[in-house]
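Note that this complex is displayed minus one protein chain, with the remaining chains in position.
Right, chain A next:
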Amino acid sequence: MSERVLRGVAAAAGAVVGPAFVYREGQPEVAAQPAGTPDEERARYEAARSRAEAELNQLAERADEQAREILTAHQLMLQDPELQNLVEEGIQAGQPAEAAVRAAVEQFAGMLEALDDEYLRERAADVRDVGRRLVAALTGRTVGIVLRQPAVVVARDLAPTDTIGIDRDLLLGIVTEQGGPTSHTSILARSWGIPAVVAAAGVLDAADDGMTVALDGDTGEVVLDPGAETRSRYEAAMARAREQAERDRAEASLPAETPDGVRVELATNAGSPAEVAFAMEKGAEGVGLLRSEFLFMGRESAPTEEEQYQAYAEALQNANGQRVIIRTLDIGGDKDVPYLGLPKEENPFLGVRALRLCFRRPELFRTQLRALLRASVHGRLAIMFPMVNGLADLRRAREALAEARRSLEAEGHRVADQYEVGIMVEIPSAALLADHLAPEVDFFSIGTNDLVQYTLAVDRGNPELAEMYQPYHPAVLRLIDRVVQAAHAAGKWVGVCGEMGGLPEGALLLLGLGVDELSMAPALLPRIRRLVRSTPAAEARALAQQCLTVGTPEEVLALVEPVVRRTV
């Protein structure tokens, strides 16, 4: 049979070729079979129910907090007396247990789907999930992905309950029929460092268990049953990636120091405690930005103090004593968090987001600050406030932090003596007033993504304006220069946690402007480390000074690009 090429969306980098494990959830389970006597069917049903219950218990053992919540709901559905009554009625009427379960589940799913509340409508999927588990148990099967050998998982899309049980060491890659770059599948693959392609239409119909699948998580290509030529192309790419990985690993422990002895701290951005662990394996010297939003998104109510404390403590422990900068909640306007009931705004990026939201929801802020302070004893914590536009914001946030500390101490909780407190510099007013802000913080971290957008008044999500979004605009460089000068004059350090720090051109300029720390995605570390190690700081400084004098981004790039080509 000849190979078949499909196109999907690149979701997690890397190329791989291996045997497929096709996960068809919701497949027609069993051919209709004659029912036994009601007593026999009832006994089968009871046995299946205890098997399903045992499976859920087993999954709960290795689940994180969020998944455990889903599993608890599934347990209660499995024990639901009304569901059982319906199944019993079906069995009494002479149906096989499978049919009785399916009918009962559909009745409840239908009731939920008829509700006005969108969240509750989606719970229909949970009842069906429970029903699938029961029917599988009736036929001696287990739902969920259980790999027995290394494989590429091919699926429609993966839900948290599908992936809880996956053995990470056996997972070579993921291809899904649906999903997008921000779906659960993609996030999971990136945090595990496993190549993935999503939205590959037709893959589920075309693939079979054991069929060889090649996928390229950088281009979105998927090849089923690859021919010899394609196979060797992929195997060569895998070999190159292995070599590169080996080289990167060897260099990972080398300090990011310029030939003339200037040390830059290379840190990574992370979106969850698991990503912190992954970043440390990649040789990061700390976490320059841990977005706390992971705790708040995709759920139905705000996380409790205890839940947050556990997650922050885990992140700090995963960093093995390195600094972890945790940014307080940066939500609002454009991000969908239904339970916060945020009003739609004309101009979400200029609206009630981040700190502004926290000041309006003191309980939400207080809970997070208490959780952060309680976690401070588990590692080297730095707390960072986003969207500070001047001294008033900073002082108000610090007062809330001091208040949280007092309340914890009054209750006898332990809080570390030392933790850093800093702000994200992303609003031009904060950059311009950096000299006033610097004495009242321990550090600045420049959020270049928003700083560029606010300085140039260009929406970074608007494709019409993509060309106008210019991180190397001299106006932006001048603001960064001002921030660095002000920080250093006050004896404080400055990091950069925007995309700019992970690009060679940006890193070179930031190095020249005197930035002390660069934080980026783990995959970008090796290249930036090589850049730093091969560029004298004196040369970078001279280049940056020259760029501060020109008037257009084109001139900046014309100066920077030749140096980058030479060094990386």
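As a working rule, a contact is a pair of C-beta atoms (placed from the backbone, for glycine too) under 8 Å apart; a residue touches a chain by one contact, two chains touch by 3 or more; residues count from 1.
Basically, contacts and distances are computed from a predicted model.
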| item | value |
| --- | --- |
| Name per UniProt, for the chain absent here [options: "Acyltransferase", "Phosphocarrier protein HPr", "Cell shape-determining protein MreC" or "Amino acid ABC transporter ATP-binding protein"] | "Phosphocarrier protein HPr" |
| Selected residue (touches chain absent from view) among A:83, A:325 or A:437 | A:83 |
| Selected from A:21, A:45, A:108 or A:365 as touching the chain missing from the view | A:108 |
| Omitted-chain contact residue, chosen from A:49, A:123 or A:190 | A:123 |
| Absent chain, residues of chain A that touch it | 69, 72-73, 76-77, 80-83, 108, 111-112, 115-117, 119-120, 123, 126-127, 300-302, 304, 339, 341 |
